[in-house]
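Up next, subunit A:
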Amino acid sequence: MYHKTQCEGFQCEQAMLEVPDGVEAVREGVLDRLIAWMRQKSLFVLAYGTGCGAIEMRPLMTSRFDAERFGVIGAATPRQADVLIISGYLALKTLRRVIRSYEQMQEPKYVIALGSCTINGGMYWDSYNTVKQVDRYIPVDIYINGCMPRPEALIEGFVALQARIKNGEKGGYHHYRENIDWYKANQRKVLGDQVPPAYTYDWYHAGDVA
Partner candidate 1 sequence: MTLPLTPVWFVALPLLLAFASPLWVRLRLLMPLLVGTPAALLLLAFVLLPEVRTAPLLETIVIAPPLGIHLQLDSASWILVALISFAGLLTNAFIWLADGEPYLRDRRAFVFLLLLIAGCNGMVLTGDLFNLYVFLEIAGVSAYALSALRRDASALEAGLKYLIIGSVAAVFFLFSVVLVYLQTGQLNLAAIAVGFGEIPGPMQILIGLLMLVGLGIKAELFPFNFWVPDIYQGSHPAVAGLYSGLLVKVFLFVLFHLVFLLLADPKVVGIWLMGLGAATMLIAEVVALRQEDLRRMLAYSSLGQIGLITLALGFGVEATTAGGLFHMVNHTLVKLLLFLTAAVLLRSFVSAQLADLAGAGRARPLAAALFVLGALAVMGLPPLSGFASKLWILKGFAEAGVFWPVALILLAALIEAGYYFRWIKVLYDPSVQLQAVHPVGRLAYAPMAVAAGLIILLGVAPFLVDALFSEGAQALLDRGATLTAVLGAGS
Partner candidate 2 sequence: MLAFLDDPKVLHGIYALGALTLFFIGLYGLLAKRHLLKMLISIAVMELSVYLLFIGLATSPGETAPILSDGLTAFTDMADPVPQALTLTAIVIGLAVLGLGVSLAIQYHRLTGKVDVASMTELKEL
Partner candidate 3 sequence: MHAVVDSLAMIAVSYVMGFLFYGFYRQLNARVQRRWGPSIWQNFFDNMKFFFKSETLTHGPMFFFGPMIIMAGAFTTVLFVPFLKDSDWLQGFSQYGNLILIIYLLVVGPLGNALAVGSSGNPFGVMGVTRGLTRLMGLEVPFFLGLALVMLQHETTSVHAIMAAQDGLANWGLVTNPIAFCVILLPFIASQNGSPFDVVGAPVEVYAGPRVEFGGRLLGVLMTQNMMMSIAKLVLVVDLFMGGATNILVLIGKAFALFLLTTVVSMVFPRLKTEQAVDFFWKVPLGLGVLAVILTVWLPSWSA
């Protein structure tokens, strides 16, 4: 169930959400740069068709847009994926699955949030069962706004992500790990006891969901 809190939306806890960009590189060496370069050349995508954005994701692989030339290709399971695309509004029921899928991905992993709904709820801003701000629950690396964004925008987003990876910037997954308590608390707030078990973060024992 959705529990309404005093502080809603992006007014509160802004600091927590702000990922300092570009300054914190993970490690700098020739090998690291080579690895980063190869990483950005190959992005396996777990496309989560949560909303209408799913329609826009499909053409990405077709002859017209051909995302494969950027090394972007679909992955069947979260275990193999590097990038999770949340394509549109996120219902509470879907959020649970998204969290689960995200936690099952292997690091380094990135999240692309597609469309306005993921940023502020979009046209579902007052719906009782959608999540307004995805980044309160899982870290988002790239937002692509629009309602809906075109595949070109998505490609743009991928290129931007590739650039960040290439530069060796810290991904959202670091943030998730460092602030796992906060994320889990938020998740618990909306999902109650429906929060998926955090098998992946087995070192995480805060609360009773571990």
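Selection rule: all candidates are chains of the complex that A comes from, given by their letters.
The criterion applied here is as follows: contacts are C-beta pairs under 8 Å (C-beta built on N, C-alpha and C of every residue); 3 or more make two chains touch, one makes a residue touch a chain; residues count from 1.
Please read these numbers as outputs of a predicted model, since none were measured by experiment.
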{"item": "Subunit A: touching candidate in this complex (1, 2 or 3)", "value": "3"}
{"item": "Interface residues, subunit A side, partner candidate 3 - complex", "value": "35, 38-39, 41-42, 44, 62-63, 66, 68-71, 73-80, 82, 104-108, 200"}
